[in-house]
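Data first, discussion second: the structure below is written as structure tokens.
Of the protein chains in this complex, all but one are displayed in their positions.
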Amino acid sequence: MITSLITSFIVGGLICVIGQILMDGFKLTPAHTLSTLVVSGSILDGIGLYEPLIDFAGAGATIPITSFGNSLTHGALAEAEKHGLIGVLTGMFEVTSSGISAAILFGVIGAFIFQKRNTTY
Amino acid sequence: MKKILYISLVLLLLTACSNEREEAIYPAEEAPQLEEILNKQDTINGYRSVLNDEDILVAIDIKRMKRFNKEKIEKNLKKQLEEKFPDKEILVTGDLKVRWELEKVMDNQLNTEKLSETIEEIKSLSKEET
Amino acid sequence: MVNAFGTIQFKEMPSIASTGVVVGPVEKESFFADSFDEILELENEKEESYEQANSRFIEKACTIAVQQGREQMENIDVFIGGDLINQLSPTNFAARKLAIPFLGVFSACASSMESLILGSLLLESGNAKSILAGASSHHPATERQFRYPIEYGAQKPGSAQWTVTAAGFALLQKHAKNAPIITHATIGRVVDGGQKNPLHMGAAMAPAARDTIERHLKNTNSSMADYDVIMTGDLGKIGLNILKEMFQDEDSGVILQDAGAQFYGENSFFNSGASGAGCSAAVFFSYMYDQLKNGVFSRVLLVATGALLSPLTFQQGETIPCIAHAIECRMEKRG
Partner (left out) sequence: MDQKQFDKIVDKQTPKAPLFVNMLKAFLVGGIICTVGQLITFFYIRFFPFTERTAANPTVATMVFIAMILTGTGLYKKISQFGGAGSAVPVTGFGNAVISASIEHKSEGYVLGIGGNMFKLAGSVIVFGVLSAFFVALIKTILVKMGVVSW
């Protein structure tokens, strides 16, 4: 258990460090950084490396936004494996990500609950 | 900040060394052959296995640094077991959930009927893929 | 009279009869907090949009300025003002309530001085007797338009500045008793220093400030040492250092000051300092106005700087053009 926590800490932390390097070193905006990471996650899954990383690091690999690219690609690939080229297309419409649905749901709920407050400093 | 890093490093080393091999097969006396194969594995820290007339469920605790190859290790072991037990359905997994479920089976000393029910449940659980 | 370089000399001596400055709750932290007329506890009241809140700040500041000048709102001839929001909606909406003939102006954070220059010209020409002029900005409203939503977590670099929530308006009248007079004004040119980083406004605006100050000094045949203070609007700490280094004048080190750099003191949360049209308006119409009135300063140059960018232009990769308007104020004991 504890080793799992530590590996997820280290792997998750390292992915964030890569993000920080993109932001500070390459002067990317947060949106550019996150998009880059999502695309990398998707490519990593394409060459079959992301799933082993999840096996290794658990939440350290599923919580960073890279896993978003991974799950999308994984869905598309699973369909492609079954139905060939046409599966890539149909797969695209089948894949879901709990991140998006959760963000939409809690975004609306959050807007309901929270009022505007004074800016804090 | 650095302190936390050091502490976590020390913890990592400690836990890496202190993992004891936990091995258990239920019902215990059933399968000396199975035990033999499982004990040979050097990529795992331990295992839990439950079997009845049709199925063998094995939950392995894969060593931390070998977990990258989780799928391969599972497949490999499954193949070995299938050779030895051609008439049984075999499930090998490194999944924590299955391990915990098998522990429950062992703790509750389930009898045959309940056992096969639970085994079916566990099998369907592990089939679910995201 | 506008000469070739854009410096205007006012012969009729328009004066700043009174001022009104209203700030938000964060500005309690300000170095200038004691000089502000009113600090509101709520940045925006319940169910009120940020833009509405901005209008409320403007209305309050105008009311205070008029009250302190012992005038009636209906006696004001013209209301000149600007803010940072699209189509100047907060000022337009405030003008709807004030019901005074209205001129909306925009030169981003330099709007405060632009409205003051226009007001002085109207007084000078004899077409008006009392004028309300000033500018405002509202932190959350500006932030959401130019940057990110308020609650979005984006790490700010050390060069970033904090748009203040403040409205500052001045009542301009001819020959008001015991009030600072406006002697000169220099209209700024749009200067582009080739900067592209919207989180580093100080660097973008410094060349415009330099251009305007230089032209003003040249046109009025004066040097920096003739002024007690030359105060820029919102260059921030880094922008001020850049401006000082560009001048390489031995006097520039002391005389050049910046309202944005001093606004929040040394509080590192605000990084390089304050910014926004309300920053220059609030400081010039409270602290600087008081100092002039109390005779601490007798001759100052107020230079408000503005970055003329929009969220579209910097996303399209354009550089940030900037402008700076200057007003020279003097306090003379007049019988």
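Assorted remarks:
Each chain gets a letter, A, B and C, in the order it is written, and its residues are counted from 1.
The criterion applied here is as follows: contacts are C-beta pairs under 8 Å (C-beta built on N, C-alpha and C of every residue); 3 or more make two chains touch, one makes a residue touch a chain.
Since the model is a prediction, treat every value here as computed from it, not as a measurement.
Under the touch definition stated at the start, the shown chains contacted by the missing one in the entire complex are A, B, C.
Touch with the chain that is not drawn comes from one residue among C:87, C:125, C:155 or C:294, which is C:155. Contact with the chain not shown here comes from a single listed residue; of C:49, C:223 or C:315, that residue is C:49. Residues of chain A in contact with the chain left out of this view: 1, 4-5, 8-25, 30-31, 33-35, 37-39, 41-43, 45-46, 54-55, 57-60, 62-69, 72-73, 75-77, 80-81, 84-85, 87-88, 91-92, 95, 97-104, 106-111, 113-114, 116-117, 120. Residues touching the missing chain, restricted to chain C, are 49-50, 144, 148-159, 193-195, 200, 203, 206-207, 238, 241-242, 245-246 (touch as defined at the top).
Hidden from this view is one chain, which touches chain B at 1, 4, 95-98, 100, 125-126, 128-130.
Everything below uses one rule, namely that only the chains that are shown with their structure count from here on.
Chain-to-chain contact here is organised linearly: an open path runs through the chains from one end to the other.
Centre to centre, using the average C-alpha position, chain A and chain B are separated by 29 Å. Separating the CA-averaged centres of chain B and chain C is a span of 71 Å.
Interface of chain A with chain C (complex): residues 23, 30, 115-116, 118-119, 121. For chain A in complex with chain B, the touching residues are 2-3, 6-7, 9, 51-53, 55-56, 71, 74.
Those residues of chain C lying in contact with chain A across their complex are 24-26, 29, 42-44, 46, 50, 139-140, 150, 154-155, 162, 165, 267, 269-270.
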